[in-house]
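With one protein chain withheld, the remaining protein chains of the complex are depicted in position.
After this line comes chain A, so read on.
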Amino acid sequence: MPTTDTETGMAPDPTAERALLEQFDAIVERNDRVEPRDWMPEGYRKTLIRQVAQHAHSEIIGMQPEGNWISRAPSLRRKAILLAKVQDEAGHGLYLYSATETLGPSRQELTEMLLAGKQKYSSIFNYPTLSYADVGTIGWLVDGAAICNQVPLCRTSYGPYGRAMIRVCKEESFHQRQGYELLMTMMQGTDEQRAMVQESVNRFWWPALMMFGPPDDESPNTAQSMAWGIKRNTNDDLRQRFVDMSVPQAEALGVTLPDPELRWNEERGHHDFGQPDWDEFMQVVKGNGPCNAQRLAHRRRAHEDGAWVREAALAFADKSGGLDTPALVPREGYSTSETEEVR
C-alpha cells in the first residue's frame, strides 16, 4: 500500500490524491471492479459499508419470521425445506459480513452496531408471520423482490460485494420456488386454505413493494450510488420490474393482488400500480413497526446465549496452541482480494 494512508484512506498530498481519484474513476468508468486494497473515496467506502452491512443484517434478522414456523411445519418434508432455507439465509449473512469486513469494520463491530440499532436491516422483517401461508408468501414475494434487487448487484462495482451477490443469487431461486410451490399446494386444498393464502398475500404485497426503498424523487443517494456503480438500477425501476413479474405469477396461482390501481398499460408496456403507504414505511424504518423491538431483542438474546460457545472455542484453541498470535486482529485493509480467484 505504497501511496495510501490506511488509517484514513487519504493520500498524503493533494496531487497524489487527485491521481488516485482519477485511477478510481477510471476503474468505475470502464465497469471494472474495485478491490479492497484499492484506494477509494471515503464517501464510496461509507456508502458501501452502510449498504452491505444493512444487507448482511437483513439476511440474519430475516431468519426470524420464517424460523417462527419451523417447529410447526405441517410435514417432515416442509420442515426440512424450511430449515434448509433459513440456514441459507444465515449463510447469506455470513458472505455479506465478510464482504463488509473487507471495507474496515470488524465482525464484532458490525454485530454491535446491529444490536445497538445503529445500523438498519430491511423493514420487511419487522412484519409478523401470522399464518403458515406466510412461509410461502415470503418465499414467493419477499425472496422474489430480493432477487430483483440482487441480480443487478452481481455487477456492482465493489468486487467482494458482487462476488457475495453471485453466491446468494445462486441460492435464491430455491427460496422463491419452494414458497410458490407451497402456495400452489395450499391453493389446491380447501376453501379455508385458499383464503389463508389470499389473506397472507394481502398482508405482504405492500411491504414487499416497499423493499425497493422510497420513490426515486425521495431517494437522494441513488444518483451518487449509481455514478459509483454501487447500484445499477433505481428503486422505481426495480419496483416496476417486480410488479411486472409478479402479476402473471399471481394469476397462475389464482390470487388477487390487493391494489385497485393495478392494470396493464399498453402504451408503457408495463403495469400501472398504486403506491405503498410511505408514511407506514417511514414509521417501520424509524423502529415503530409491528416487530422491530421483538426482532432486535431476539437477536440480542441469541448473541448473549452464544457467548459461552465463543469463549469455550477460544479457550480450547488457546489450550491446544492454535492461537499463537492475539486473536484481536486489526484489519489494516487486509481483505479477501489478496487471494484473487484463480481461473
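We take it that a contact is a pair of C-beta atoms (placed from the backbone, for glycine too) under 8 Å apart; a residue touches a chain by one contact, two chains touch by 3 or more; residues count from 1.
Criterion: contacts and distances are computed from a predicted model.
The chain that is not shown carries the UniProt protein name "Ring-1,2-phenylacetyl-CoA epoxidase subunit PaaB", picked from "Sulfurtransferase TusE", "Xanthine dehydrogenase YagR molybdenum-binding subunit", "Ring-1,2-phenylacetyl-CoA epoxidase subunit PaaB" or "Phosphonate ABC transporter, permease protein PhnE". Screening A:46, A:167, A:286 or A:301 for touch with the missing chain picks out A:167.
Touching the chain that is not shown, out of A:69, A:95, A:242 or A:273: A:95 (per the contact rule at the top). Residues of chain A in touch with the missing chain: 1-2, 23, 35-38, 84, 87-88, 91, 94-95, 98, 101, 106-108, 112, 163-164, 167, 171, 307, 310-311, 313-314, 316-317, 320, 322-323, 325-329, 334, 336-343.
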